[in-house]
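Removed: one protein chain of the complex. Kept in place: all other protein chains.
Chain nomenclature is as follows: A and B, assigned in order of appearance, with residue numbering initiated at 1 for each chain independently.
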Amino acid sequence: MPRRIVTGIQSVGHRVIDSIWRLGYASRFFLLTLIKSGTSLRRFTLVIRELYFTGVQSLIIILVSGLFVGMVLGLQGFETLQRYGAESAVGTMVALSLLRELGPVVSALLFASRAGSAITAEIGLMKATEQLAAMEMMAVDPIARVVAPRFWAGVISMPLLAGLFSAIGIYGGYLVAVVLIGVDEGSFWSQMQSAVDFRYDVVNGIIKTCVFGVAVTAIAVFEGYDAAPTAEGVSGATTRTVVTSSLAILGLDFILTSFMFRGMG
Amino acid sequence: MEDASESLIEIQGLNFSYGQRPILKGIDMTMGRGKVIAIMGGSGSGKTTLLRLIGGAVRPTSGYVKVAGQVVHKLKRDELFRMRRKMSMLFQFGALFTDLSVFDNVAFQMREHTDLPESMIRDLVLMKLQAVGLRGAHELMPNQLSGGMARRVALARSIALDPLLIMYDEPFTGLDPISLTVIGNLIRRLTDALGMTSIVVTHDVQESLKIVDYVYFIANGVIAAHGTPDEVRRSVAPFVHQFVHGEEDGPVSFHYPARPYAQDLKLEGSFA
Partner (left out) sequence: MQRATMDLWVGLFVMAGIGALLVLALKVGNLGTYSANDSYQVTGNFENIGGLKVRAPVKSAGVVVGRVTDIQFSTETYDALVIMNIDTRYKFPKDTFASILTSGLIGEQYIGLAAGGDEATLKDGDTIMKTNSALVLEEMIGKFLFNKASEGGSNENSGKN
């Protein structure tokens, strides 16, 4: 039926235009957040409060997951490397996987579902209960007072959380490989140290987490601010935060990795 | 009516539409200082939009709103923000900041807009809370308050900086009869005590007629009637009569405009 095809094409076109429009709006919102960050940086207690909610409250999940991911890496690494008689390289494997990929990516994914969704839900609820409108009427800019502190708290938390994730993950790998299985402790650390490069592995990992932190929190605050002021609106926005930021993390990770580790092992 | 110097708000030929849909069509109003003015009308008649226009949250399609001599929609953003410090708005369900305690809610504007020392803020906040009878509740969080208490806290918050104007968006919705009277009397008392102007948007006729000085009825985007409470009660205008007495049918019909019933039910041999 040609008419059905036409309406089909039309709806696809509408969706494309709609998402481009939204992307533009999101970018403008992101810029506004940066421009209006002065207040939250001057009154740093605002950011500290949000650091508690985004950073401290994400600690448990980050530490526990990091430990387990490291332990699994230690176990699997040992199993695989043992076949080639290279089990002393297990430290290298654990450290490189965590520093380059798993630390930044997994902690960012956890951060998106723990803190990102909470940020969206909170801002969305503030909008639904007219708190943002009330603030606006009190001549207080909600972007400066509500959005910017949450954004900066997220951007600050992310590298710290990822650092903790990787550090405890390496310890988890050590626990399994050295303490439980009995790989030589000296070669575990020394092989790791000779293979890990500060600038390429550690710094690149930190750069990744900073980018992820900006992406996740920017998406979270935007979705919350843009949420329809109803119960379904807020829950939909929360879901979108987790989905969009997870996809953004994985996509950005690919782009960043291809830039950072091009032509290397 | 009073002359212009006495009036705080002056609205002339105000039109507003969402896209193609007109919401307000040629509103003229004057509101004097120190008065409680009610704006009444059915749901969706554009009452809340009118408040948003006064607060500068939306721009009129034509016409203007003047507050204290300034045309609201011509103000720049920082001028608008400066003007908003002199006005407050009480939202339908209070819109208290859920992450702040009652005390911090009332102190919010003082901390944002003034450099007062914390000890003075404390005194002021307790005074404002005393005015609404909730000084003892200053440590509670908003989720520990009943609907009526939350609205009183919101009222205390809205008078924090002694505004010239407070706008109330449906302050009586969802309250029990006691809280209703309490809020109504507080609006009257605070208006008189602080010498400010109150605009109450409501459809609670009986409660508001007890406390207001003047009433505007809005229907279909125009002012259908206006007058003092006594005039309104005695009014024989069909719309006002229907509204004040809450009758089901009248100028505002029970039925949404539709095709003839018989045609919709295909009782006659009509072709769709």
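Everything below uses one rule, namely that a contact is a pair of C-beta atoms (placed from the backbone, for glycine too) under 8 Å apart; a residue touches a chain by one contact, two chains touch by 3 or more.
The structure presented is a predicted model; accordingly, all values stated were derived computationally and were not measured.
Trainee: Counting the whole assembly, list the visible chains that the omitted chain makes contact with.
Mentor: The chain that is not shown is in contact with A.
Trainee: Using the definition of touch stated at the top, determine which of A:Val90, A:Val105, A:Val140 or A:Ile206 touches the missing chain.
Mentor: Answering carefully, the residue with contact to the hidden chain is A:Ile206.
Trainee: Among A:Ala26, A:Val72, A:Ala86 or A:Leu256, which residue is in contact with the omitted chain in the full complex?
Mentor: Answering carefully, the residue with contact to the hidden chain is A:Ala86.
Trainee: Which of these, A:Ile170, A:Val183 or A:Ala248, touches the one chain of the complex that we don't see?
Mentor: Candidates A:Ile170, A:Val183 or A:Ala248; residue touching the omitted chain: A:Ile170.
Trainee: For a quick check of understanding: of A:Met71, A:Ala112 or A:Leu161, which residue touches the chain that isn't displayed?
Mentor: The single option touching the absent chain is A:Leu161.
Trainee: May I ask which residue of A:Val155, A:Met192 or A:Leu252 touches the chain that does not appear here?
Mentor: Touches the omitted chain: A:Met192.
Trainee: Mind pulling the subunit A residues that touch the left-out chain?
Mentor: 45, 48-49, 51-52, 55-56, 59, 84-86, 89, 95, 99, 156-157, 159-161, 163-164, 166-168, 170, 189, 192-202, 205-206, 263-265
Here is the rule we go by: only the chains that are shown with their structure count from here on.
Trainee: Using Cα averages as centroids, what's the distance between subunit A and subunit B in whole Å?
Mentor: That pair's centroid distance is 43 Å.
Trainee: Considering only the defined contacts, which subunit A positions touch subunit B in the complex?
Mentor: It is residues 122, 125-126, 129-131, 133-141, 145 of subunit A that touch subunit B.
Trainee: State the interface residues of subunit B toward subunit A in the complex, per the touch definition above.
Mentor: Residues 55, 57, 81-82, 84-85, 87-89, 91-93, 95-99, 108-109, 112-113 of subunit B touch subunit A in their complex.
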